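Worksheet: one structure, shown below.
Up next, chain A:
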Amino acid sequence: MADVHLKNVKKNYGVVEVIHGIDLEVKDHEFVVFVGPSGCGKSTLLRMIAGLETTNSGSIHIGDRDVTDMAPVDRNVSMVFQSYALYPHMTVEDNMGFGLKANGVDPAEVKRLVDEAAQSLQLEAFMKRKPAALSGGQRQRVAIGRAIVRDPEVFLFDEPLSNLDAELRVHMRIEIARLHKRLKSTMIYVTHDQVEAMTLADKIVVLQGGRIEQVGTPLDLFDDPDNRFVAGFIGSPKMNFLPAIVAGIAADGVTVTLPSMNDTPVRTAVPGDHVETGQTVTLGVRPEHFTFRKGTGSPITVDCDVTEQMGEISYIYANTGDGAQIIVEQRHDRSTKDGDRVQTFIPPDKTFLFDAEGRRIR
Partner candidate 1 sequence: MNRRLYVPLMTLVLLFFTFPIIFMAMVSLKGQADISTGDIFPNVLYWRNYPDAFGSIALDRYLLNSAIVASFGALLTLVIAVPATHAIVRYRIGRNWLPAFILGTYVAPPIVALFPLFFLLRNLGLVNTHLGMILVYGVMNLPVAFWLLSSFVRRLPVELEEAARVDGVGYFRTLRSIVIPLLMPGIASTGIICLILAYNEFLFASFLARSQDTQTVPIGLSLFQGDRQLRFGQMAVASLAAMVPVYVLAVFFQRWLVRGLTTGIGK
Partner candidate 2 sequence: MPQTLKRRAPGRFRPSGRVIARLTTTPLIVGLGVFAIYPFIYLLGLAFTESNLIEPFQKWVGTENFQDALGDPRFVGSLGRSVLLAFLSTATAMVLGVAVALLLDKAVKARDLIRTLILLPLLTPPVTAAIMWQLLLMPQGGWLNGFLMDLSLISEPVSFLGTPTTAFLSVLLVDVWQWSPFVALMSFAALQTLPSEVYEAAKLEVRSSWTVFRWITLPMLFPALIGIAVLKLVIGFKLFDLVFVLTAGGPGQATTISSFYIYRIGIQQFDIGLAAAMTLLFAIVVGLATVPFTVAHDKAEDRLS
């Protein structure tokens, strides 16, 4: 059990720097998820912690040990790979026990640890099988079992669910959450799926272009994103972003107009301390925050292009004047048809404003 500290960690391939000085603290017992679009460096960062990639500068500590230049095997970490990376020629039993045996652990003890892990993962029936004879979910459980038996200080997961089908993915997600509850060990988990990040994490690290965009609890990131990237990345469907111009600054917040919608005014609860009238900003509204009751916010009128009926809710895809699309979620009302003109309201306290650089205006 240990915490993990990254201090100004950098990685480059030749002249190309891919990780630009990352500082991060992962506390003992914490479940941290690295999330970001592909190529953001999340897997590289994880592999640096594992020791599978060298760290060019900065330092990595696990507990009180500096592991920056240690071989992977000395770091006392376990990793679960996207492709499971099971040894194809070994039975399930041997797969889980290989690391222990190779490091000279007494065979009887190996057997006991492997059986224990197998039991907790319901793998007892498959112990004599080879990976090729297992389903994807079973292979994934073996990979997890192999990680468990070594009783590492830190568990690393590299997109472990992305090879599974949707149903199994949900199932395994819950199993991993349960595992964390039971083992209470430090886990670092990489995914590009923000739903996995939201549901599993104690703390999410959003990465982009080899830099940390924001670190926080899932709800922090959802309710209080630092910038437009995080606001857009967390939440599904994505937050709507509309170009806006600051029209008025009042005590209870800024009012903006939307050039793409005939300068419709929209009131926000964003304080006006850091903006000036006429400034170009971006208005952010989540699809689920639109309302349909008069008086709840600023009215806007949109032309419904396509509607998606999801049952309880429906999504209205509407075009704005400049060709961009906005998505509006509608609950308990299935009446909207393609081509309808719909009036909807934006509650001031559910709005976000971002400056030209994408920074949140607070």
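These made the cut because all candidates are chains of the complex that A comes from, given by their letters.
What we mean here is this: contacts are C-beta pairs under 8 Å (C-beta built on N, C-alpha and C of every residue); 3 or more make two chains touch, one makes a residue touch a chain; residues count from 1.
Quick caveat, the model's predicted, so the values are computed rather than measured.
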Touch assignment for chain A within the complex, options 1 or 2: 2
Seen from chain A, its contact residues with candidate 2 in the complex are 50-52, 71-75, 77-79, 81-90, 98-99, 102-103, 132, 146, 150
